[in-house]
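Read the structure below first, then the notes.
Every protein chain of the complex appears in place save one, which is left out.
Coming up: chain A.
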Amino acid sequence: MKLRLETAAMDALTVRLFDTIDEGNMGWIMAADTALRRAFGESLIDLVPSYTTLLVHYDCRVLDFAEATSRIRASLSGLTPVDTHNGRLHDIPVWYDASVGPELPVVAQRIGISVDALIARHCGHDYCVFALGFAPGYGFMGLVEEALATPRLKTPRQRVAAGSVGIAERQTAIYPLLSPGGWNILGRTAVPLFEYAKRGEPLFQPGDKVRFKAIDKAEFEAAGGDTTPLEERA
């Protein structure tokens, strides 16, 4: 960890702790998150942690640039990482099927394995939640094993159904609500991520772990899943 402060805007600073994506970053990022919230208190407007950085948006009516900078430095000196093993593990049931996950066969073929093997491998790893963003409740997770890494679609879809589970390069994620998107969609979950987020209690927090579990169509429907094929929503 090495601390660098960068000007992001008139009243926002980027706190840069790392240069590369690594699960080991998360304990530091979370510790910095807590320390910064404590140091800024009411003068903090928003704090957005991500893979390697935290964006501090402060109230410049209360703190000027120099004060904000020194407050960040003071609060982060002597920082020790939090234990991310205490993060929650979420089991997310997914119906992997070409009708709701059109790239399931495409990705399998691209890397030369069967669809079943692809499902087993996507489910065979506990993914770290690196950051929340893009949409409410959307968690950027990784890392997908190198062999499965697949580039984004050349042309993003206008409409990706809520609950769609996708991969892009070595990342994986779930779309909380109907939105445009360019990730490779493999299946769908009935877990209502957006509903959690809207209550201000998102299911995933940075540092949590997510394990996907394959279920069949009947289980998916029983959980309240919408079986409308993805492309029919386009």
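As a convention for this text, contacts are C-beta pairs under 8 Å (C-beta built on N, C-alpha and C of every residue); 3 or more make two chains touch, one makes a residue touch a chain; residues count from 1.
Assume contacts and distances are computed from a predicted model.
S.K.: From the list "Biotin-dependent carboxyltransferase family protein", "ATP phosphoribosyltransferase", "Assimilatory nitrite reductase (NAD(P)H) small subunit" or "Oxidoreductase", give the UniProt name belonging to the chain omitted from this structure.
M.R.: The record for the missing subunit names the protein "Biotin-dependent carboxyltransferase family protein".
S.K.: Considering the complete complex, identify which of A:135, A:149 or A:214 is in touch with the unshown chain.
M.R.: Answer from the full complex: A:135 touches the omitted chain.
S.K.: Quick one: which of A:26, A:107 or A:197 touches the chain that's been left out?
M.R.: For the chain that is not drawn, the touching residue is A:197.
S.K.: Mind listing the chain A residues that contact the chain we can't see here?
M.R.: Given the touch definition above, chain A has residues 6-12, 14, 20-21, 33, 45-55, 57, 60-61, 64-66, 131-138, 140, 176-179, 194, 197-198, 200, 202 touching the missing chain.
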